[in-house]
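Here it is, the structure, as structure tokens.
Let's look at subunit A:
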Amino acid sequence: MNTNQDKRSRALQCITFMNSNIQLRTGTIILVFFIVCALLVPIVSSYSFYKNDLDLGPVSPNAAHLFGTDDLGRDMLVRCMWGLRISLLIGICATSVSLFIGVIYGAIAGYAGGRADMLMMRIVDMLYAYPFIFFVIILMVVFGKNIFLLFAALGAVQWLTISRIVRGQVLSLKNRDFIKAARISGCSTLKIIFLHLIPNCFGPIIVYTAMTVPTVIMEESFLSFLGLGVQAPMASLGSLISDGVEYMETGAWILFFPGAILCLVLFSLNFIAEGLRQKIDPAR
Partner candidate 1 sequence: MPLLTIKNLTTSFKESDGLIPILVDLSYSIGTGEVLGIVGESGSGKTMSVKTVLGLCPDKDYRIQSGSILFSGGDLLTLNGKYLRSIRGREITMIFQDALSALNPYLTIRTQLLEALPDTNLSKAEKLHKIIETLHWVGFADAEDKISSYPFELSGGMRQRVLTAMALLPDPKLIIADEPTSSIDATLSKQILSLFKKINVEKNISIIFISHNFGHVASVSNRILVMYGGRAVEVDTTDGVLTTPAHPYTRALLDSIPVAGSSGTALPFIPGDPPDLREIGINACPFYPRCRFVTNECKSSFPDKNTRNTKEFFCYHPLSQS
Partner candidate 2 sequence: MIRMIISRLFQSLVTLFLIVTFSFFMMRIAPGGPFDSERNLPPEIEANIMAKYRLDLPIMSQYVYYMSDVAKGDLGLSFRYQDHTVNELIFEGAKVSFTLGAFALLFALIVGVPFGIIGARREESVLDHMIVTTTVFGISIPNLVLGPVLVMLFAILLPVFPAGGLDSVRSYFLPVLTLSIFYMAYITRLTRVGFIGIGKREFVVTAKAKGLSEPAIIFRHMFRGGILPLVSFLGPAAAGILTGSIVIEKIFQIPGIGQHFVQGALNRDYTLVMGVVVFYSALIITFNFIIDLVYLALDPQVKYR
């Protein structure tokens, strides 16, 4: 049947696409590997990520504990994988929030044009150079260290770039014939923006998303490292690294594994972003 074939070739298309570029290929392979580990390891492993085993204490990597244990006797492999889960989750959620805000803001600014657009973009310009981490920290301090708030806050500060990109695209699409046709046929503004304009911006949106996920993961690691992000007993790679720094002299492995995983995940995400950028938006 046609639909089955289409579905299969779609999956095949995806795979061929991701394989097409050395950066995409390497990045995707590494990332997929980590995602699989993050999902499976905690399920498969018999260790828990939060139950302490104070008699055991910190133990260097061995057959029983591949990544060793931390100062409270918790298995590092499982903790790292949990940390990875949380970091990735926050990355995806926060990026979604920023996409939501930024795309809509940019599309409205672009479509409205004129003074509204100028004002909206002036606001973006003014806020652009400012390091938003401070805002996030304020929000975290004020509203407590809720994980949902964390993604909302992180996402809320990333939207500026995508709003500019989407606005640019909308400005150039605004006068194309198919938009005029939609307007003439009585399509409401809302529909035009959501059904026609935004879908045509997918290219740059995808590239932007690929670039924002690692940025957000970095920022979350930064916050958690300082103690302002995820709270114990939950862990993210950032908080694990913070623990690692504290216990550096007890056991290098407590620092090494989360650090290495964070670096590798960031590398793979950056490679994917670079590969996508080359394919979708080579002009930049």
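By definition in this document, a contact is a pair of C-beta atoms (placed from the backbone, for glycine too) under 8 Å apart; a residue touches a chain by one contact, two chains touch by 3 or more; residues count from 1.
The candidates came about this way: all candidates are chains of the complex that A comes from, given by their letters.
On a predicted model such as this, the values are computed, not experimentally measured, just so you know.
Q: Scan 1 or 2 and return whichever one touches subunit A in the complex.
A: 2
Q: For a test of understanding, state which residues of subunit A touch candidate 2 in their complex under the given definition.
A: That would be residues 122, 125-127, 129-131, 133-135, 137-143, 218, 221-222, 225-228, 238, 241-242, 244-245, 248-249, 252, 255, 259, 262-263, 266-267, 270 of subunit A.
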